[in-house]
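Just one protein chain is left out here, and the rest sit where they should.
This part shows chain A:
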Amino acid sequence: MNLNRRSLFAAGTAAAAIAPLSRARAQANTIRIGVMNDQSGPYRDIGGPNGVTMAQIAAQEFGNRGFTVEVIGADHQNKPDVGANLARQWFDQGVDMVLDVPTSSVGLAVNQVAREKNKVYINVGAATADLTGPQCSPVTAHWVYDTYMLAKSTGGAMVRAGGKKWFFITADYAFGHALERDTSNFVRAAGGTVAGAVRYPFPATTDFSSFLLQAQASRAEVIGLCNAGQDTINSIKQAAEFGLTRRGVKIAALLMFIADVHALGLEQGQGLVMTESFYWDLNDRTRAFSRRVQPRLNNRQMPNMVTAGNYSATLHFLKAVADMGVPAAKASGVEIMNRMKAMPVEDEAFGQGTLRQDGRMMIPSYLWEVKKPSESTGPWDYLKLLQTTPADEAWRPLSEGGCPLVRS
């Protein structure tokens, strides 16, 4: 073939002209998922880079069913304004679904943006039950846990065990407030009392001894920790240090993840009760699932309910998209969500579930006790099952949430 400069130039021009076209076609046939969470702060180990990886694993296992899937991740730094701006930017750039978004204040901010843009928003990492309550939205689903479910499972168990008088140590933002509110309701409903509460600045607090002493002075039997991550770990360590636990005061770690137990160590953590809707050692399917994904996770963490939830949510979302076709899915987030609600959820991590009208994913919740060091066979063998709350009892009843979608 005789290649001269002119034909080369012509070929180049043609290629340049075609490139945007094919890119546009690829864009039209690519579903983009944006995983937004805390990549650098106190909640990093709960989701963080592993949350992104788990969504990627789900996308890979889903395979190519006529469209490609792209997963991207970003850090919201636990700041609502950063999260809202990022979500807006992502949706404008063609992201079809935003996933994870821990930290309730950020989770609620992104909720507004997704609704305005008519894009699917699956919250996995944030706790506030308002996402399926007053703030519920036709494009939003809330996947693995919320403050009501934690309060009912952990709080309910503590009250039944005889802890009637409570004092709360609460992170002073949307999440802490919601968890304190929901737990107080259960305590009072069971005939208990709330002796007091302190709200401390988040995330600038590392020393909790002052609050623990105030709790002790209130003569409470149970100290409810309405916080998460490092704050919870520090609170538990310091409660032991100041002899509260030895004097019979019970600690209710209302939100705790297996990563927190790993950080705390069994010696300090033993005997605590906690609630998660997923544990790697729950059954054969979760074990097989966890062993498969663990080698790909940072610091060889075991999946927890949030990272496993990212996997489950991604898979279900993609099934709905495949079911309705990419053009229809791109057109309306509400339609995808309706399709997701109409289809049963089924995966290895959570088994079977359904997505309720208000966006609440209905799966069982499990109450765990942290093992004694002598009961554990090694790293990540940390929990034993105390109680299972079936899906239809674990969550706030549809009629009590105050979700406007339900009335219509």
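The rule is short, and it goes like this: contacts are C-beta pairs under 8 Å (C-beta built on N, C-alpha and C of every residue); 3 or more make two chains touch, one makes a residue touch a chain; residues count from 1.
Convention: contacts and distances are computed from a predicted model.
Asks: Which of the following is the UniProt-recorded protein name of the chain this complex doesn't show: "Branched-chain amino acid ABC transporter permease", "Chemotaxis protein CheY", "RNA polymerase subunit sigma-70" or "Carbon monoxide dehydrogenase"?
Replies: Per the UniProt record, that chain is "Branched-chain amino acid ABC transporter permease".
Asks: Which residue among A:88, A:164, A:237 or A:287 touches the omitted chain?
Replies: Residue touching the absent chain, from the options given: A:237.
Asks: Of the residues A:30, A:77, A:185 or A:209, which one touches the chain left out of the display?
Replies: A:209
Asks: Touching the hidden chain in the complete assembly: which of A:268, A:286 or A:312 does that?
Replies: Of the listed residues, the one touching the omitted chain is A:268.
Asks: At which residues does chain A meet the chain that is not included here?
Replies: 40-46, 48, 172, 198-201, 203-207, 209-211, 213-214, 217, 229-230, 233-234, 237-238, 241-243, 247, 259-260, 262-265, 267-268, 298-299, 301
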